[in-house]
Each structure stands twice: as structure tokens, then as C-alpha cells.
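A single structure is presented below for examination.
What you see is the complex with one protein chain gone and the rest in place.
Entry: chain A
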Amino acid sequence: MMLKKLNATLAMGGATALALSLAAPAYAQDQVELTWLVDNGPSTVDIAEALVAAYEEKNPNVSIELEIRPGGGEGDNIVKTRLATGEMTDIFVYNSGSLLQAIAPQQTLMPLTDQPFMDNVQEAFQSVVSTDGEVFGVPYGAAQGGGILYNSAIYEELGLEVPQTWDAFMENNSAIDEAGYIPVIQTFRESWTSQIFVLADFYNVLQAEPDFAERYTNNEAKYATSEAAQKGFERLAAIHEAGYTNEDFNALGYQEGLEMLANKEGAHYPMITFAIPSLETNYPDQVDDIGFFALPGDDADSNGLTTWMPAGVYVPQTTSNPEVAMDFLGFIASVEGCEAMIDAVGANGPYLIEGCGLPDDVVPAVRDMLPYFEEGRVEPALEFLSPIKGPALEQITVEVGSGFRDPASAAELYDQDVRKQAQQLGLEGW
């Protein structure tokens, strides 16, 4: 059904493309139609609609039609298949970092390296959409942090302080448990939510082993043999062993997790900050009680945040009108475009566009995140520093977090999974 719909749209897109190539040169006067594939996340669509509206107002001769695709693995398949068959839309949104490498950007995407608007895009983002010296995308939305969303009303009631170390975090959990709240919300029905303790611990891994990412890519560092890297799995297991999770952790999903956090049933929800807009929309009265802190490590002095770069907007080589597509990307990377995004979904993190600041009235969870960026206590997640991310991590972390696999064997299993990915990418030394 979905595919049929897509195909129909595709056929129309193809027809438009044909019509356009016949009337290409004077695009400034002629009506130009572009198609743009975005995933179905609520804020993704909101951002896309806002950008299109703002751009079309400025350029009345251009109309951009959105195509919505599912997210997750299914969306991945659609993007890969359409790129491989040359039937991609004129512009599309896709992950930055290691997943981008899997769609072979040099062979499928138009490089943006020489475009003047790339000067507006902060270096931190450019580095995660580059291969072999060419840059391919502009940032789509704000940078995010991985850590713990917490209910500050519970913290206030129990007189707790934001933990700087893992031990302090566990002490807080113990106090919260005694007070009758759920210390840590887990929602394994949507298995991706189980990965946060491992993925968001990467800042702490880098504090212990600064060259981990490079050695990991070169088949030298392993989760099973690195004490620092294995800690993520150990901590996930420790939370389960201590009985700090909700009882129905295996049956709940992401939205239910947010609901428990907002309704003060649970105190901590390990999550990436992209959940904040959803909290703002669904729980406007409670969102002021939601705060955020980075996943604590061993040492209070080296406390910092693992960050996720936003997705990118890319132009495939098969685009029907590269000039207009590039112009649109330039708009996304401008202060004007950035403000359109903030208007649409609010400011839930730094936007990585030069000159685009955040308004003063951001929600507490975002305010909690900003100092990490301002003080430079941030490192990108491993998936942005290394092209290798094992696809089975979420199943493995579900097993660890449910108590039926021990951390050491999980780390070993994950190393095997990673090997597959590295071999598939044809990396040296695997």
C-alpha cells in the first residue's frame, strides 16, 4: 500500500523531471517543482513544512512537494533502494555519521564542498557528513545530547542533587526507589530505546581512552577488551539487577516512557534529547518539571555530554534541478532557514548554523544541555567518529537490560556484530 503510493508519486516526479529538463535554463521565471523525501517523525515533518513554506514564500516560482517515509530500518531500506535504482527524490533527509557512509555518498550524492553557503555550517557538523574531503549535507534540526531526562519535581521533593558520578546516580536511585517512585524507566518494546546506556556513555569512554574511536575503526580496540567501553553494558545490567526499572519494562514503548516521566511516575528516563519537542507538545503543563543531565561516569571532574549530530539534507546526483535544489539547501543553512525551524519546533538544542542563537525562553531540559556545549564538555557519539556501528546492538542491549545476558558476553557478541559491518564496508585490517 505504502509502496504503491510511493510509486505513484515517483512516477509523477519522473514526469515532472522530464518536463523540467526540457525547460531547464530559465528556472527563475518558470514554475519549478521539486520533491523532498523526509521521514515521518512528527518534528521532522513540522520542520520540513516550515522550511518549504518559508522558501516558497521567498521564491513563488518554486513549489516543493513532501514525500513522507517511515523511520527506522524500514525507512533505511526505502532510501537505499531508491538511491540504488536512481529513483530518489530531488532532495532528501537522511542520517549523518556512520549511516551516511552506508549509502556511498561519493557515488550517489552531489558534493557541496564548493558551495558558498557551507561557510555558515559549523565545522562540528561538516565533519560528520564528509567523506574523502567532500562535504555532502547541511544540518536538519538541532544537535542533541544523550543522557538522562529526569523529573525535577521528584528531585525537589526528595532533596536530591543532579549526580556527577555513577555512584551518586545509584544513590539517588536508591532514595527514589524508597520513596515509591520508579527510579529508571525502560521501554524495551521499542528496542532502540535500550541502547542509551551504552551509546551515551561514549564521552566517558573517550575520557579513559582518547583514541578509542580510531583504534576501534582499525580493528584494534574492542568492547570486550576495553574496560571503559564495557562499562556501558555493565551499568545497564546494574540497573536491572538492582531492580530499579519499572516492572513492565519489556512491554512499554517510547511514548509510554515519556508519559511516565511527565506524570511523575518515574524519575529517570535514559534518552536522547530529541524527545524534548514531543514532551513539549504532549505534556505542556509538565515540561517545566523535566530536566536533563549527561550520563554520569566515574569521575565528577570529567563529566560531560555525548552528542548526536542532526540528520542532514542531501541532494542525490539524479536530482532533476540541481541549481534550485542547491539554492534550497543554502536557505536551510541560513539564519533565515534556522529561524523558520525554531519557529516550527522550538529550540531544543544548538542548530550548528553560524549566527543562529537560541531564544531565552527554552524549556529547562534544553537549558540544562547548553552549558555542556558552551563549556566544551561535549564529544560526538561513536557512530559519528567511526563508520562502524553494529546493527544488532539494540537486541543485545535488550538482553542485557532484561538480565538474560551478562555484560561480558554481550560485549563479545557486539564485537562480532561490529566485525560484520566493518567487513561489509570493506575497511582495512578486518
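The rule we apply is simple: contacts are C-beta pairs under 8 Å (C-beta built on N, C-alpha and C of every residue); 3 or more make two chains touch, one makes a residue touch a chain; residues count from 1.
Here, contacts and distances are computed from a predicted model.
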>> Given that one chain of this complex has been left out, which of "Spore germination protein KA", "Solute-binding protein", "Response regulator receiver domain-containing protein" or "ABC transporter permease" is its protein name according to UniProt?
In response: "ABC transporter permease"
> Which residue, A:S191, A:S226, A:S302 or A:Q317, contacts the hidden chain when the whole complex is considered?
Replying inline: A:S191
>> For chain A, which positions touch the chain that isn't shown here?
In response: 73-74, 76-77, 80, 83-84, 102-104, 107, 188-189, 191, 248, 250-251, 391-392, 395-396, 398-399, 402, 404-405, 413, 416-417, 420-421, 423-424, 426
